[in-house]
Structures are given as structure tokens and as C-alpha cells.
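With one protein chain withheld, the remaining protein chains of the complex are depicted in position.
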């Protein structure tokens, strides 16, 4: 929502009390979550288990202004203690390596605390299924931060397709190339590279799980279609690497659309090249993450158009996720913040018994997380089976 | 500073206490300042005179969580009261229309409170000169939010030129086209258009003052050169508009460089097209605000290169202003936030008697504001004098 | 070769006498071949069987200045008669629909006349094998106009990779999307659409044979690698269409590289979007046909560079195919003309017993045509076999 409109909309409710698990000194995604939480002024971080090492946990908590008595070294202790406190946290953000997502989410859901969880939801399909059940049972909000769904023009693309502006979708080309693992960075001591290439902490997919799932999630989110089968080829190019670093895939969507997915972490020249291209009977659409504020839209038989965030063709879904005028770039942090803002609205609605805003329907759920785990499992299975078409 | 590095750097100091004048319901730039202040977690807004209308001032303050007793309707009252309080504000942000910048800044400087002031610094050269003196006398920090200087790649461009990578600069082409005033929007009741085309509130320049000054400031900031004369042609194309909406200008820089500046608010197709191009004896450099994370750099005799924020060629100035990895776009709000973060560091250094960080030297000052007012005056004078070369 | 250098190189030999089969009134590619032949002034069209309809053949010949007695209605008659004439043609250009390529090429090779043949070489693998043998037996020049290999920056890309600038190639992404068959254009009477969607005239591949083969040829030409297997999914989206209009494919290259190929004729927004992207251990490279004069080259760990035709980083292979300075765009016709110019040089060398220039090694051969036919056959077979990996 534009910041003028936010102003006119009147009083901000008191900030939600946010806890965090993971995200201590030296972490990346935890700090992203904290900026995202602050940006639209809906949260205050008041408790955390930022590290499993008690000393580091305490120091990290002090860094970000958490009171010492709410700096925990253990997430279970934190869940219990915060659930007991009259001023306990409303919601927890889980920003650990992947293998811990499931147990932490379970602990907080079981304690009656809303959860914001970094993706992927878990390491296995089974864990994901367990969380889907746990969320349903808890009645709590569970949001998975597939953050690219927070970009205004991604939401606009979804809205255009849903409104039929492209006609029936025929082809979906999703890709996510990066360059950062071109060399064996994990052997240099770089923490991010270490755990992301370690099957114990990442799960069965390397590049596949880390970024291929983003491309998969986005393809389904925008197209409104479901992938029903994949034929995949996972490759590890860097000697000694324990997980795939390049993924080729053909896609079959329910209803007959076809597509491809390429994700790679050994593609020099691509910093964060997530791109989605969709083609329907009536038009085509291209979105690229490195230029997130525009869509290239070609209604068949007309000139290509550049649809911009804040521009004349942007609709209500884009407007909802837009803070500042066209031509003033919003980026990755704003897209991430949108998930936090919409989650705050959903939590407030849930707490007060009001029906949620329309934006709540756009928030990635535990079911979306489960789909991504099935996608990983299907791709790994297909690749082992020499590329045989494998259902999700 | 990358967010991992921030984490490693250890404990955040307690948030600075920020007051705000202007920026009530329906305002734009005030909300931008508040996001900028929050983003790097260095400030908390605790007091405000958000509107001259007491009722609106109170409601607006409540919206953003200001306690009722610190919601003022009058900036002088606020300056006095906050100076008295033991928990009074450390710094005030001035986000009113232009004509109020000078009296408000004076009031807070005189009360011993640091000032962050939206650009332009004032309506006239005389007021700007007065503020330069007042700042010097006060010993307080005064930062003018020429926000485009906060972009990492703008700072990197400055650093490259300062290091001689382009050789002696010969030509500087600055431009800032927009489209939003193509029609007489100010007669439709749009508040932004109203005051920005009103000489009583904006000063002697319309498009010139609103955005031409950004282009001027950026040209000097990046090139390290001083404009010593302008030959200008100001035009008003929209019937009945009271200030210029298109500005052509030739520039002479001290030392012999030449250039041009074009700013326009009637240029359909440009949302916020601030662009700076510099050419030296050894190379050329292009930066465009709508794609702020990259520079196009051509060392003469070699292929053009795309230097990216977070990429391998970005230097220390860019790194200081970089939060997240290459390819994850940062935008307008992050650039604006950089001024707030660097101002916080400068205030903390000043308060503690420590020497300021290197970044402090990049913050736009009252002197920069005065130069911009002289630039406006020279351009208006030149245009009235049929384009005669006019010194700054 | 730059046109100044051509001048300095001294006297042009007399023009080669060119015959043409196909390319009468209303045809497209024949006219392209004629411009390509004229552009570098190495050929004069002096005979033709431009249409199988005698009246149309005569009128079409008159259009382009062919003497009436050398306007044939039948290619076999033409081959015989021209072989007999003391001033008979040196070389024939074959520009008919695909199914006629084989018999015509055979007729002229058997008559001892050099052949320039539009792609694909034939309708079937068997016909292609026959032509490979016929070429070898004839001792004549046979060039297949995979015209995209004539672009200077395509040749430069090949040269860079051959020189090891990218290191060992790991991933090759080839794509060729177009939009022109989004609707059932072949039912509107459009001639091009008619025969290209007709298996009798086109062969077993629709989009696959028409443009997928260009992408395949280019991937091998530039990478220097051989595709050893494909897993393909051919789809026909337009109701009633008789051949595929969208092709997804995974690729395995000899030596371990992996890749994907997408070609589509139902992708709104793409006019002629042939693109090749290659990633090696040391760098990445991108070329796009719609901006043919540049390569985007990223040496891993450095900034991306824009290598331009005529620019400082272009090497000898690019220079050979460059006529005019950097920044003065050369396009499709010039790239096509390069094949004609190099073929002229090869014919002159062959005729005079001189060894051919280096450029001769770049000309697409009958063997290349045969590989493309095997590629089509493998893709069709794989798709019928539910995407099973199929060797070429």
C-alpha cells in the first residue's frame, strides 16, 4: 500500500511481539527477516534463541536489543517460556538451516505461537506433511517465506493470468541461475556454502532445494497451474561437492501446459537470475528478479508493453504491495517485507476474529512447503531413474 | 555494510530518539523518512509536529505510536519542550514543504538538536546562508537528504573518479526527466503537484528546484568538480503553470570540463529518469537511477563493463552502503536509509567525541544546500537574461 | 573483413555465376539468398528454375534480370543445360521447401556444380546420408546455410571457447522462441505457414525442424561440443496443426556437459528470439540474435563485459566477418552474406587448387546437415518414447 495511503488509513496497531530462532552473529537470512519485519513497522523483536551456543546466543541478542532474560540458547525453552509470559511473543521467525525448521516449527505451533518460517519447510516430505497437520490442528498462522511472491509485479503477473489476460497458459519457462558456487566455495570455510551443500543440513536437493524450489513455487504461484510431473537431470559439476549444482527439468502441468525449469549455481554472469516466462493463447509475460519493478507483457498481435510497479497498468494486487511511486526502485527487502506486513494483517485478523484481507490468500502456506518438498523428491527420483517422468 | 558484517560488528547502540516536523496523514516524504530511519534500526520516532492543524497533528502522531504528550502542533513549542526533557529527542527530521525548512531548522539548531532536513535547504540563497552560519555556530550535525548520494553505486562512481580511473573529467551529462506533470495535475487537487508548482511554497524553481537540484548535486558529488557557470533556458509548457516544467542548461565546470543538464516533468515515458554520465580522458561511466545497482564503465580501449553492487569490482564505498548480496536488488528506500544510518554514526561519534567514520564525509551538508540554492538562482537569472552564462 | 580492408586487398575476381532453384515470386528465403549473394559483390545470378510452374518461372526470372533462355521450369533440365554451357553457372543456390532439397542437390552435384543449400539438408536421415556421400564423391563445394553461424559475434564466441576463455564448458542453454504460429496461421492461406506445418514438405519436425535445428546447430558450432543424447517433449498446442509447435529438450553433451533446448513458435513476445548461453569453469557467455553485434561475457570473478563487433575485444574470426565500424549495426542479411562470401572464397580456392582460407572451416557442411537430421530423428523418437534419453 502506498505510504501516503498507509498514512491516511490511520492508526497503526501496537507492534506485534516477534521472537526469532537462528539469525545470530554472522548469519544472513535472519538479518534479512529483521529488516523485513521493521520496514513496515508492524513488529518488534523481543525474544530470541539466536544461536545454540549460549554465549553467542546472549551476545547476539544483546546486539539487537533483546533483554537478557529473553535471550535463550534453546528453542524449546524459549517456546515454553514465551508461551507462559503475559507479554510473550505473538509470533516466531525461524531462520535456521533447513534441518531444524521442522522441530522448531512444531515446538512453537504446539505452544500456540504463530510461525513465520524460512523456506524450505523441512528436509523431507514426511516432515512437511507433519507440519501441515500441526498447523491445521493448532489454528495458528503459518507462513513460509517464499519471498519472491512478495514482489508487486509477481503478484500483478498472477492477477493478470488469473483474469485471463494471457488466455489459457501453454508454456511456462522458469529459471534460476546463480554463479556463486562455480568453484568449491564450501571448502573455503564460507558458512553459507558449507551448509547449503551438506545433505545433512539442506536435504536431498542442493541447487534444487536452495533455489530450484523458488522457481518451482513462483511458476505455480503466477501461473495458477499445478506441476503434475517432472523429468529431471541433476548434475554435480564441482568435484567433491555432495549435492547437485545444476538442475535441468522438463515440466508437465495439469491441464496440458508444458515447460522447463533450469536452476544452476555454477553459471558465471548470473548473480541472482530468477526469471519466469509464461505464454498463453493470448499473450506472453516475462518477469526477471534483477529488474523486479517491471513486467514485459505482449498481448499477441500488439507491441510488447513494459508494465511497471506504480505505473498506469498496475492493478490492485500490485498496488497493495507498492510503497513508493513508479521509477523509485523497490527491491528484495521490500518484497520480503511484504510477506511480513501481510502476515501481520493476517495475525491481527485471526486474533480478532475478523476475516482476513485478500492479501492473506497470497501468503505461502505449509501446503506450499509440502508441494516444494514433493517437487524435490520427484526431481531427485526422476534423475536417479534416468529422467523418467515422475509425478509430484 | 552487509547485514552479516553488521551482525559480526556486534552490539547496536540504543536507538536514537527521533522527532519529526511535517509528515502527517497523506504526506509522502515523511513516510519515506520514517522507513529510512527504521530500516537499519538506528532510530525510534518519539515526538512530532506532524501537522500545523492540532487535531490532525494528534491523530497523525497516534498513527505512528507517538505518545500524546509528545505530539505537538507547533514546531517551536516542540523544539523548546524536547530540549527541556531529559529524554528529549536527539535529532529532528524536517519533512515539510520547502518554505518551512529554514525556520524549522533554525529553531531546532538553536535548541541544540541535530537536524536531518529534506532538500532543498530553503527557498532562497539568503536563508541558506543563514543556515550555514547557524549550523557552524550550533556545533550540531546537519544533514540534507540529497538521497541519491546514498546509493552504493553512486558512491562507487565517486570513488572511481576520485581514484583517477576515468582520468581527468571532460564532460558531464546530467539529466532528470519525469512525466508526472505532463498535464495540469496541480489543478486536480493533487497535493504534491499543488505545492511543488507554487512559488510561495517551492521557491523560484519548479522542475528546476524539485529535481534539477538533485541532478546538479549528483553531478558535483560524483565528479568531484564544481559547476562555475550555467547558461539556462527555463520553460513552462503547461498553460497556467506558475513555475518552469522543463529546464535546459549548459554547464561549465571549474578546471575546464563541460556539460549539460536537462530536467523535465513533462517527458512522457520517464518515471524517475535521473541519469548521470561522465567522460574522462581514460574512460566513461553511466549510472541510471531506475537501475541503481549497476554502473556501466568503459575504460577507453576496452569493452564496457557492468559494475554491480555486491559484485567483484565494487569497492569499499559501495560495500559500506550494501546490505545484501549482488543480484538481490536494493532500491530507493535503502539508498535513503543509508543517509540515516550514516547520520546516526556521525551523531554518535559527535556525541562521544570520536572522529567520524569515512562515510560522514559523504553526507550532504548545509553548504551543499547553499550551493543548490545558488545553482537555482543562477539558472533563473541566466534564463531571464536570455541564456547568458551566469556564475554560481 | 572491413570494407576498407577489402578495398586495400585489391582486385575483386570476376563475379561467380550463380543459379537458383526456388525463390520465385512471393518467396521469402530466395530473396534473402539473392541479397546475401549481392552484398559482398561476389556473385551474379544468371540462371534459375524459380518455380515449377513454367509461366511463373519465366516471369520470376525476368524480374531479376535472368535471360529468358536460362529461365528453366525444371531443375533437372537446368542442371543438365548449365553443365553443358561454356558460360554455365559455377554454383547453384537451393531455396525450395525442404522436401526438394535432396533431389535438387543430387542433380547439381552429379552435374559437377557447387551447391549452396538452404537448411535443413533433407527430410530424412537417409537422404542426408546420401548427400554426404554424393558431396564426397563429387569433389564439389556443398554449403548449408545455417546462416546464424555467419554472425561475427557467434564466430567470436566459438573462437573464445576454442581458446579456452571459458574453461571446460559445463552447461549450454539454447533457445529459439517465436510467436508467429500462436494462432492457426496455416489455415489462413499464408504460404510460409502452410508448408512449414506440413509433414510432407517439412519432414518429421515442425518447430523442431524449422528453428530447433538452428539452435542445435549453433549450440554445437559455438561450444565445439557434440550432443550425444536428448530427452525431448514435442507438443502441438494449436488445434489441428499437424506438426509440433513447442519443443522442450534436455541435452547431454559428450564429455559431460549438460544443457537444455527450447524452441517454440507459439510464444507471444518473441519475434526471433534465438539465444545461446554457455557456462564453463572460468566464465559465461550470452548471445542473442536480436542484438547480434554483442556478446555478454563474464569471466568468473570479474564484472560482465559487453564484447562488441568491431570493438576492442573482438578477435580475428569476428574481424573477418565485420564490414563496418563498431556501433553501426550489421544484421541478419550481413550474417547471411558472410556465408556467401566465404563460400565464394572456398570455391575460388577449390577451383584454383589453393588451400582454403581459415574461414572455410566455419562453413556448415553436409555432415552438419546430417547431424541436424539425426537430431530431429532422435528428438521425435524420444518424445514418442515418453522422453527417454535417445542417442543421436
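Residue numbering begins at 1 within each chain, and the chains themselves are lettered A, B and C in the order written.
Methods note: contacts are C-beta pairs under 8 Å (C-beta built on N, C-alpha and C of every residue); 3 or more make two chains touch, one makes a residue touch a chain.
Since the structure is predicted, the reported quantities are computational estimates derived from the model, not experimental observations.
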If I'm reading the header right, one chain is hidden. Which shown chains does it touch across the whole complex? A, B, C
Looking at the whole complex, which of A:185, A:234 or A:307 touches the chain that is not displayed? A:307
Looking at B:266, B:347, B:362 or B:392, which makes contact with the chain not pictured? B:266
The one of C:273, C:304, C:364 or C:387 in touch with the missing chain is C:273
Chain B residues touching the chain left out here are 170-171, 173, 177, 179, 182-183, 231, 233, 235, 237, 246, 248-252, 258-260, 262, 264, 266-270, 277, 279-286, 296-300, 304, 386-389
Could you please point out the chain C residues that touch the chain left off the display? 3-4, 6-8, 10-12, 14-15, 24-28, 30-32, 34-35, 38-41, 59-60, 62-65, 178, 180, 270-273, 289-292, 308, 310-311, 323-334
Which positions on chain A touch the chain that was left off? 297, 301-308, 311-313
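Note that in this section only the chains that are shown with their structure count from here on.
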How big is the rotation relating chain A to chain C when the fit is done on Cα atoms? Please round to the nearest 5 degrees. 180
Specify the chain with the shortest distance from its C-alpha centroid to the centroid of every protein C-alpha atom present. A
Dist(centroid_CA(chain A), centroid_CA(chain B)) in Å evaluates to 33
Chain B residues counted as touching two or more neighbouring chains: 308, 311
